[in-house]
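What you see is the complex with one protein chain gone and the rest in place.
As written, the chains take the letters A and B, and residue 1 is the first residue of each chain.
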Amino acid sequence: MSQSIAANPDRLLPADPGTRSIARSLLERVQDLPIISPHGHVDAAVIEHNTPFPDPAALLVSPDHYVTRLIHASGVPMDKLLSGGANASESREIWRTFVQAWPLFEGTASGYWLRTQFDSVFKLGADLGEMSADASYDAIAAKLVEPDFRPRQLFKDFNIEVLATTDDPLDSLASHKAIAEDPSFNGRVLPTFRPDAYLNIAHPAWGANVERLVDSAADGASGYTGYIKALENRRRYFVDHGAVSADHGVLTPATLKLDRSEAERIFELARAGKATAEDRNTFEAHMMYQMARMSVEDGLVMTIHPGSFRNHHQPTFAAYGADTGHDIPFATNYTEAIRPLLQDFGTAKDFHLVLFTLDETVFSRELAPLAGFYPSVYLGAPWWFLDAPDAMLRFRSAVTETTGFSRSSGFIDDTRAFCSIPARHDASRRIEASFLARLVAEHRVSEDRAHEIIVDVVDSSPRRVFKL
Amino acid sequence: MSQSIAANPDRLLPADPGTRSIARSLLERVQDLPIISPHGHVDAAVIEHNTPFPDPAALLVSPDHYVTRLIHASGVPMDKLLSGGANASESREIWRTFVQAWPLFEGTASGYWLRTQFDSVFKLGADLGEMSADASYDAIAAKLVEPDFRPRQLFKDFNIEVLATTDDPLDSLASHKAIAEDPSFNGRVLPTFRPDAYLNIAHPAWGANVERLVDSAADGASGYTGYIKALENRRRYFVDHGAVSADHGVLTPATLKLDRSEAERIFELARAGKATAEDRNTFEAHMMYQMARMSVEDGLVMTIHPGSFRNHHQPTFAAYGADTGHDIPFATNYTEAIRPLLQDFGTAKDFHLVLFTLDETVFSRELAPLAGFYPSVYLGAPWWFLDAPDAMLRFRSAVTETTGFSRSSGFIDDTRAFCSIPARHDASRRIEASFLARLVAEHRVSEDRAHEIIVDVVDSSPRRVFKL
Partner (left out) sequence: MSQSIAANPDRLLPADPGTRSIARSLLERVQDLPIISPHGHVDAAVIEHNTPFPDPAALLVSPDHYVTRLIHASGVPMDKLLSGGANASESREIWRTFVQAWPLFEGTASGYWLRTQFDSVFKLGADLGEMSADASYDAIAAKLVEPDFRPRQLFKDFNIEVLATTDDPLDSLASHKAIAEDPSFNGRVLPTFRPDAYLNIAHPAWGANVERLVDSAADGASGYTGYIKALENRRRYFVDHGAVSADHGVLTPATLKLDRSEAERIFELARAGKATAEDRNTFEAHMMYQMARMSVEDGLVMTIHPGSFRNHHQPTFAAYGADTGHDIPFATNYTEAIRPLLQDFGTAKDFHLVLFTLDETVFSRELAPLAGFYPSVYLGAPWWFLDAPDAMLRFRSAVTETTGFSRSSGFIDDTRAFCSIPARHDASRRIEASFLARLVAEHRVSEDRAHEIIVDVVDSSPRRVFKL
């Protein structure tokens, strides 16, 4: 019975029969379009080497902090969840814990993605709750060793056209190069320049990173001059290897144009380990301005992801590291913060700036008005906790009346969970169809136009915004 | 096909057939009620002189920053949009640009108003996208020269009973007087006292404005005393010419009761050009308090419109001036800010204070609780970016459970686009009908009561709140 919901062709579509019927026809229009994934966290080496996926726990539980967090909240210690892949019996034990916790995921986005994967990727044939944990473990494990379950075949089966990864500025991009040069593989796997740990002076590795950066890429220049030069050079290297965007995970969206001497002063203070928290904020704001300047020059789309208090629970961070489920959003304000950058680059030719938020209040209040004026500004799709059916509908409702459909980024799966990619894009398409179907049912958009719009939103927007 | 949506009698009504049928009957109850427009930006001289409307671009594109902004965002430079009316060929060129950009407006409030005008005012007979740009330009231009398309006839055809304008405190109100004394015209065209440029000491014209104000209206008094006196006198002048409200566009809703000596000190600093940004904020807050005091004395309804960062993009402001599409909202907080004013005037007899916001979070959190206690406080209708179907439904959902239907201002079109007035009020009535229909369908309000409520909301509320 439960299983049927994962396979139901009307899943996520609105209940009203008339609206649902419109939504069905809109969905049909885009259901088979290729997946464009311009921002995510899959490791390019996995595609390069066509690495087999590990066991079910190591694939689906341990690395997914959407999943581990909710099980942790129910009282299971982190160490019972994070060691998937350590050995077969530990993995099986984690899987049992997960299956026992499965009812917690009812109504969640993670639950939806997992259930869809179990049905359409792993063909479990029944809801997880209706099988024993060992039976589902074995069924999935059996699939994972099939030759057709290697990343490259799935890439093709999933109908992925473009997949962007997220990469360290000093990454050699060897995997990307190998993939691009491999005539046997057609998918585009693009690197993304992600320099947070080179820009945020409070990052533990900042000093060492900057050292390596300047040493290896500054063309002999040193100090702040070398730092800027090296960043420019590495961006160029990424462009040459197919990158289309540079991504920035920042505390706030603050931007600032510092005098060169002031920037230099803070840079040197930071290298000497003497920078204050305020210096950190000032320097990050300045570097966002610099990144925008470089984007105007080298064409990389600039994406900004602010508003998450990372590693909220210090003891968990100390024991298990980052990305363990306790990054907690907080209130974000773009209007004043982003202004210095937009003063100088907001109307710059071919500059694309995609603004994300974890604070939904910003959608109608700030982001839609900004994207409705500045040619450079695009609305980042609902992200992280907001990448879910109701939240995506709230996003469309919040922004469309101000900016229409032309100013958003297209869906961003933002995931390291490769096997969940089709489920995520499918959910997004269903929600776009649902939202548009309501507008059609309310005679706000004609059905013909809605058919054009959904293609634009699903397919043309990400190509246009990310210059693909 | 597309055209049919503008003419569809069920447009904007909810999709569920049962709810829609209730909404239809509620809408019918108010569809023919006269338009009461207690806050807007039409120029009274246009009504006085019955000035013919200019060409299509100069009427519908260039002056409408809702429209130009979104075309600008799509990459069209401002100078290709703002010169409508300069000459026939430029206007036609702007119109072509607009028609090409028309698909951008799908799903937006502006698109809805325009489409409705094209259908019901200009009788285009087809959607804009289905005609050539020249054909639609010519069709509208032909209408515009018809004698029935002059403002006074449209005022009557639109069934406008009251139209408030927005006026400079030193305006002679000659147009209003002429209209009021003209026995051949029945519509009420009322001035509104809008003193921003006389209260905000950072306004470029503040110094000169104050000079003129004190010289002409202070009964011989000078300095801060003359300033206050002159404001009181000019308000009285507005009251004598039919004004019912004083409107305030402020940065924040801060209010403050300064000692007279402190107010005087800042006033003199400002005249000497020595005031700081903090002085500006303090003085504006103090003047809001003073405006409330005057409203208690002279009976003008006080309306406050805070929360917009005006002229966000300095280069566009420098080149094209204000109201060019880059006023961007930011977070607003009323609870503490408005308290000093409410301490002293919140329960003052016959004082009406209408609070607007561009920050939707304030509706349920602050405005509904304030309006649910203070007899003076009314909820300003969703305004500017929020004056749109979904946003208006969110507003009703956010405030009704706390304050019911009796504490809101009634619809505010806030427009300078005369021909869009019926479309805007029609949209609002459809949304009121939709919201109430849902409450009826959910057995939360009886259908009989809903029929009374919708009349109260559409017709009695603005009369009551604006003392009409």
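Simple rule for what comes next: a contact is a pair of C-beta atoms (placed from the backbone, for glycine too) under 8 Å apart; a residue touches a chain by one contact, two chains touch by 3 or more.
The shown structure was predicted, so the numbers you read here are calculated from the model rather than taken from an experiment.
In the complete assembly, the contact with the undisplayed chain comes from B:L342, out of B:A6, B:L199, B:L258 or B:L342. Residue in contact with the omitted chain (choice from A:G75, A:P204 or A:G273): A:G75.
Of the listed positions A:P56, A:G325 or A:G346, the one in contact with the omitted chain in the full complex is A:G325. On the side of subunit A, touch with the chain left out of the figure occurs at residues 1-2, 4-5, 8, 10-17, 69-70, 72-75, 103-109, 111-112, 127, 309, 312-316, 325-331, 358-361, 385-386, 388-391, 394.
Counting over the whole complex, subunit B has residues 14, 16, 18-19, 331, 333, 335-336, 339, 342-343, 346-347, 361, 364-366, 368-375, 377, 397-398, 400-407, 438-439, 441-449, 452-453 touching the chain that is not drawn.
Here, only the chains that are shown with their structure count from here on.
We define each chain's centre as the mean of its Cα atoms; on that basis subunit A and subunit B are separated by 40 Å.
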